[in-house]
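Note that this is a trimmed complex: some chains were dropped, and none of the rest were shifted.
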Amino acid sequence: MNTLIEIKKLNYCYPNGPDALKNINFSIKKGEKIALVGPNGAGKSTLLLMLNGMLKPDSGEVSYLGEPVKYDRKNLRELRRKVGFVFQNPDTQIIAPTVFQDVAFGPVNLGFSGDEVKNTVLLSLSKVGLRGFEKRPPHQLSGGEKKRVAMAGILAMNPDVLVFDEPTSALDPAGSEDIMELLDEMHADGKTIIISTHDVELAYPWADRVILLNRGSILAQGIPDEVFYDKALVKYAKLSMPVLLELYESLTERGLKKSENLPKSILDFVHILSLNNIGNYPAEKKEKIKCGRIHLVDVDKVKPGEIQKIIIENEILAIGAMGSKAKLMAEIGNIEPDFTYGVIDKCLLKAINGKNTMIITSAGMIKRVHDRVFEFNKESLRDIEILDFKNYAN
Amino acid sequence: MYYEFLEDIAQTNCIRDIHPLIKLIVGLGCILISVSSKSVIAPLLIIIVLSIVTVKIAGINPKFYLKLLFIPLGFAVISVAVIMFMRNSGEVIFSYPVFDWFNLTITRGSVNEGILILSRVFAGMCSLFFISLTTPVTDMFLLAVKCRIPRELIDLSMLIYRFIFVLIEQAIQIYNAQKMRLGYGSLKEGINSFGIMAGALFINTWNTAESLILAMDSRCYDGKFALNNENNKLSYPLLFVAGLFIVILGVIAFFTKDFTIFGAVFS
Amino acid sequence: MHIMEGFLPSPWWQIWWILALPCLIYGFYKLKAMIKENRELLALLGVAGGFIFVLSALKLPSVTGSCSHPTGTALSAVTFGPWITAVLGFIVLLFQALFIAHGGLTTLGANVMSMAVAGPLVGYYVYKCLDRINISFFVNIFIAAFLCDVITYCFTSLELALAFPATAGGFIASFMAFFGVFAITQIPLAIIEALVFVVIFKYIIML
């Protein structure tokens, strides 16, 4: 992995304002998922605006792929094409009177031809699950839909890096999960993703790396476990510990054996407790019973009509859909997925309780499922099986 | 406090998918025929036909449509009354001395003219409603480009279109918040509250503009706005029918131009 | 005070369209020059146009029968000058006709002349002149906004009177009649709107 964005000794203050950013140093590697975490007013948005040259630092340097950013018109345009920025409030980001026109705004200004524009726009809209919305005026969309239009508008410019300012603010749980799922899909597509948020529950399981910001300075950066498990640090940053970590901490204080990894999800927590011989599945206690199987359906290879059959034949009790294509397929096949976010972990949880599950997803994410299950099996000494349905028809 | 936007209804009406050109030909054609009609026949025909089309085919709620027709009533009645008293010709049918030197008089000619104007107004409004309720403005921008209207003007219109809806939302929120704290109780409070709201909206406008500039910049704005890539399919048979309809209306208007309810005294 | 669709007969609606066009073209020419110099102004004008629409689409509560709010155009005239306001006013009036059935398409020319050209123009220059003679700022604002309102409706009466001159007394008598009838609602409204305008400026200055 090579360094994509590097910031060195950056200082910035708004005209007539207090210092907004003080001595910021960090670098972002290609393919990372970074969360910039801090309370309101910590300088998160200001820092993000540096990344695509919307603000120019007073001193210090921002470089992209090793080249210091030049603040002239041509170079800035180039940078902004590569570093896409999705603002917090979609109402001020959506410019045009229809969804199509808005998503086409970037491509048209980049000088794409008519057909290219059309193709990119339709592709971007289908990526965010909004095909068929082309003619709708933005003011008739819901908050989550507006956010996705804003995303499509940026995706249409095909950037390498995607920057999101508070991607889930003002969204309800279902809306937030949709958006986070979309971020994962984009990441699977090879994009580097940076989000800013004050929601620790959101950042903790999602991010590869966390940068903790307060009052314009970086307090800490590292993997989420390290950063969020430091109680004093989190408190100093005016944030709160993720609930699962706080519970884990309370329990270890009361004598729970510490585990190698900190719990990021319900699955992890159940696993940690079971390592302590707590809450083991009744049958599991007596003998090593077989875990449930995970049935992995490739959305491009299996027809919607066949899914019902797989479900019945394999005694499947819960279904997860990963990605917008999978959700669309579930809808066509008239299946109500039980999980649409954090799908793999939720299916693993069902599996260790002896239940069969199915994950519907597209080719890009299949490897991810295998990896996660392999890793979990290794760690927990279980043998959860994956059945691939790539060529069911044959 | 605020109006329902016909645009929102137009976005979901049943004949949204007909090419805007056809709907504009019908709407604008009817408007032109009704303002130039010399008798009430053509306007009455337009009122009947377009109302049926709007309610039955485009699927607009008839109650709502009726409510819309009352909008022009206040202004129309006052103005028509003035005209009826001012433009006398022919036989006097009503006269009332207000002062010694002044008679309020209505004549056959002025009644005829009053009725004619009222019919034109209602036919005009029906035609306008037909356009407003069936043709979303978003469909018209591409047409406007084809008509060689300068791009800057169209781009500006598109921005205005978008921000009308953003700002109206804010205005409603501010108004509701004031109302809940008992603003607008008396005329004085009303003026004060309204002024504060307008001022706050003005400040918001500038802030919104600043974020908009940022957003446009971050999306590589280079002086261009995108258009919808395609309009609805233009159906030539339908275009022909629409054209025929307008021609027939025009012919009817021409041959009935001498018709008056109270006899031909009006030139 | 919008003249509704169908009210103005030929040739008057054509005449007002023809008179409005040069104003719009001149305004558009100025606007284009402004945008060329600084492209960001397009965004500002777009949002400002939205603001004018919203302000004029809000019904002033506790004043029934009100049907015109030139406050928005007056604010724009002070900010951007009267000619660019004419262009903004044109777009806003078009949207008003289509969105909320205020005004019309054939009468758009006449409405643009009264509301987006005559009113702001007089308001703007009165404001500029009074500014020179050291009159109190808020009094000046009040007078300018009041005149902007009154001129708009004088102009509308003029447009109506020209189209419908009285049989006895001709244009003058007709004008007096329209003017008199609408004065009942419009003069109090103009005072109220001028007061609102003062409050707006007091508010903006305080921030």
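Letters A, B and C mark the chains in the order given here, with residues in each chain numbered from 1 onward.
Criterion: a contact is a pair of C-beta atoms (placed from the backbone, for glycine too) under 8 Å apart; a residue touches a chain by one contact, two chains touch by 3 or more.
Given the structure is predicted, the values throughout are model-derived calculations rather than measurements.
Trainee: As a check: each chain kind appears once in place, so what is the overall formula of the complex using those labels?
Mentor: A x2, B x1, C x1
Assume only the chains that are shown with their structure count from here on.
Trainee: Have a look at which chains touch which and call the overall pattern line, ring, star, complete or other.
Mentor: Graph shape here is a line: each chain touches the next, no loop.
Trainee: Of all the chains shown, whose C-alpha centre falls nearest the centre of every protein C-alpha atom combined?
Mentor: B
Trainee: Between chain A and chain B, tell me the centre distance in angstrom, where each centre is the average of that chain's C-alpha atoms.
Mentor: Chain centres of chain A and chain B, defined by C-alpha means, are spaced 47 Å apart.
Trainee: For chain B versus chain C, what separation do you get between their C-alpha means, in angstrom?
Mentor: Measuring from centre to centre gives 18 Å for this pair.
Trainee: Can you list the residues of chain C that touch 2 or more other chains?
Mentor: Residue numbers touching two or more other chains: none in chain C.
Trainee: Residue numbers in chain B touching 2 or more other chains?
Mentor: 7, 137, 158-159, 161-162, 165-166, 208, 212, 216, 221, 223
Trainee: What residues of chain A sit close enough to touch chain B in their complex?
Mentor: Where chain A meets chain B, its residues are 49, 52, 54, 77, 80-81, 84-85, 87, 89, 91-98, 100-102, 104-111, 114, 117-118, 121, 134-140, 153-154, 157.
Trainee: Give the list of chain C residues in touch with chain B in this complex.
Mentor: Of all residues in chain C, those touching chain B are 1-10, 13, 28, 31-32, 35, 39-40, 42-51, 53-55, 57-63, 65, 67, 71, 75, 87-88, 91-92, 94-95, 97-102, 104-106, 160, 164-169, 173-174, 177-178, 181-182, 192, 195-204, 207.
Trainee: Touching residues of chain B toward chain A in the complex: what are they?
Mentor: Touching chain A from chain B are residues 7-8, 11, 136-139, 141, 158-159, 161-162, 165-166, 169, 208, 211-212, 214-229.
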